[in-house]
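Below you'll find the structure, written out as structure tokens, and then a few comments.
Just one protein chain is left out here, and the rest sit where they should.
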Amino acid sequence: MHTEAFSRAARIKLMIFDVDGVLTDGGLHYGHECEIIKRFHVQDGLGLRLLQEFGVQTAIITARQSPIVARRAADLGIHHVHQGVHNKAAAFDKLLAETKLTDEDCGFAGDDIIDLPVLTRVGFAASVPNGHSEVISRVHFVTQAYGGNGAVRNICDFILRAQGKYNKAIANYLS
Amino acid sequence: MHTEAFSRAARIKLMIFDVDGVLTDGGLHYGHECEIIKRFHVQDGLGLRLLQEFGVQTAIITARQSPIVARRAADLGIHHVHQGVHNKAAAFDKLLAETKLTDEDCGFAGDDIIDLPVLTRVGFAASVPNGHSEVISRVHFVTQAYGGNGAVRNICDFILRAQGKYNKAIANYLS
Amino acid sequence: MHTEAFSRAARIKLMIFDVDGVLTDGGLHYGHECEIIKRFHVQDGLGLRLLQEFGVQTAIITARQSPIVARRAADLGIHHVHQGVHNKAAAFDKLLAETKLTDEDCGFAGDDIIDLPVLTRVGFAASVPNGHSEVISRVHFVTQAYGGNGAVRNICDFILRAQGKYNKAIANYLS
Partner (left out) sequence: MHTEAFSRAARIKLMIFDVDGVLTDGGLHYGHECEIIKRFHVQDGLGLRLLQEFGVQTAIITARQSPIVARRAADLGIHHVHQGVHNKAAAFDKLLAETKLTDEDCGFAGDDIIDLPVLTRVGFAASVPNGHSEVISRVHFVTQAYGGNGAVRNICDFILRAQGKYNKAIANYLS
């Protein structure tokens, strides 16, 4: 018997991630003129590549706008990148139109209240231990690792397990 | 029945923040010639914007001087920014004159003993778990999150709750 | 009576390290165009120099490619540096050919599943508390310190102890 989160993750075709607080620990590193660094995590990268390899699309929807995110997303082969999004629900609708998917086909991981309009619609809603309490209390799944320290990898592994693809993914490295 | 801190936060019209140790974790990132990065937190930004939207003014008083703080403060729409302040009480007096407010109308969040002259005067005094023990023992409210990791968001949420505005702020993201 | 890990470490002639997550905490610091910083740890540096001084060769095998790693490896006197390695087993075979060593002569420290093909072959396999659970469950030794915070020093000290060289290494600083 599986948990509700597990059954929900099993049906996901597209997993969407917020950036600050999820792919990072929420730290905004300002230089003299603008944000100059974002700190991502190496284990998240491998998780996202495995997810893609096993047929789950990946996307980013983020309120802030930064060439840093474009660069990291390109390195990771993220399929859909929406930056500078002030209305996350509208960006999500656009993404559904682009991909011909439904709310239930999608997962979203966010850490703050501006993520709630999408988190309350998607089939699989995830957050992080460092997420806002209003978010954590409303999602299906909370990662063990903190944002920017492997939280995204936790989500990727969980989806792969729920979809029965995890053992095969690991086996590739044990043969 | 409310705590004293709650009642005090209910009366605040202006909330003032120290930078290093409160809006950051106290880390000073030096390059070869000067401080080149400050690490702020994304969740603090949303808290400050909510506070402003619901009618509480925001200010910064900091001993250090940096274009980084000016940049971050501008991005956050902070109303009053006083940098390079060696006498925090004098800067506070100036701020009161500018805003026509009284000690009791103001809140201040600081982490070290140079903040005591203002912390011991304001209506609502706050600190962080990483604050100096002399400060923590004298304030009305200590955040759960550490400085630079959501401490300021804790303060903003607490003031909004105390002023009966929190549920409305959250509801905007749940409609 | 010694643990298996201790006996295995006693026979090592070459110790190989993964970079991200082992020599660092896994953080990838992206600037506007590329990764611009890696955060190493000062105590790891002294451990590696002691290991070399007492006759154990050191190597790096890493999937990513960065001038930052080349610079740090040069400062540390790492004997063999293999970057941009997508097939870690192949790089390990190359290293064995170069050094005329066998699987049993070598140790490897890694944190993720791409390290498993080498970790499952070497005489002494090590990981870090922040390593992926599939890795931690398959290695002989898990450090107390986290990657980027002294994990490599833990490994170096453990090898020196296992090889009966630790007391002499410390004595040099106590005479």
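Labels for the chains are A, B and C, by order of writing; each one numbers its residues from 1.
The definition used in the following text is that a residue touches a chain if its C-beta (ideal position, glycine included) is under 8 Å from a C-beta of that chain, and two chains touch if they have at least 3 such contacts.
Model, not experiment: these values are computed from the prediction.
A.B. asks: Identify the visible chains that the left-out chain touches across the whole complex.
C.D. replies: Hidden chain, whole complex, touched shown chains: B, C.
A.B. asks: May I ask which residue of B:Thr3, B:Thr120, B:Gln144 or B:Asn172 touches the chain that does not appear here?
C.D. replies: Selected residue, touching the omitted chain: B:Thr120.
A.B. asks: With respect to the chain omitted from the figure, which of B:Ile37, B:Ala109 or B:Leu160 is a touching residue?
C.D. replies: Going through B:Ile37, B:Ala109 or B:Leu160 one by one, B:Ile37 is the residue touching the chain not shown.
A.B. asks: Looking at C:Phe40, C:Phe141 or C:Phe158, which residue reaches the missing chain?
C.D. replies: C:Phe40
A.B. asks: Provide the residue numbers of subunit B that touch the chain removed from this figure.
C.D. replies: 20-21, 25-34, 36-37, 64, 111-114, 116-117, 120, 130, 132, 134
A.B. asks: For subunit C, which positions touch the chain that isn't shown here?
C.D. replies: 36-43, 45-46, 66-68, 71-72, 148-150, 153, 170, 173-174
The working rule: only the chains that are shown with their structure count from here on.
A.B. asks: Considering only which chains touch which, label the overall pattern as line, ring, star, complete or other.
C.D. replies: Line.
A.B. asks: For the Cα fit of subunit A against subunit C, please give the angle of the superposing rotation, nearest 5 degrees.
C.D. replies: Rotating subunit A by 90 degrees superposes it on subunit C.
A.B. asks: Provide the list of subunit C residues touching at least two other chains, using ranges where the numbers run on.
C.D. replies: None at all.
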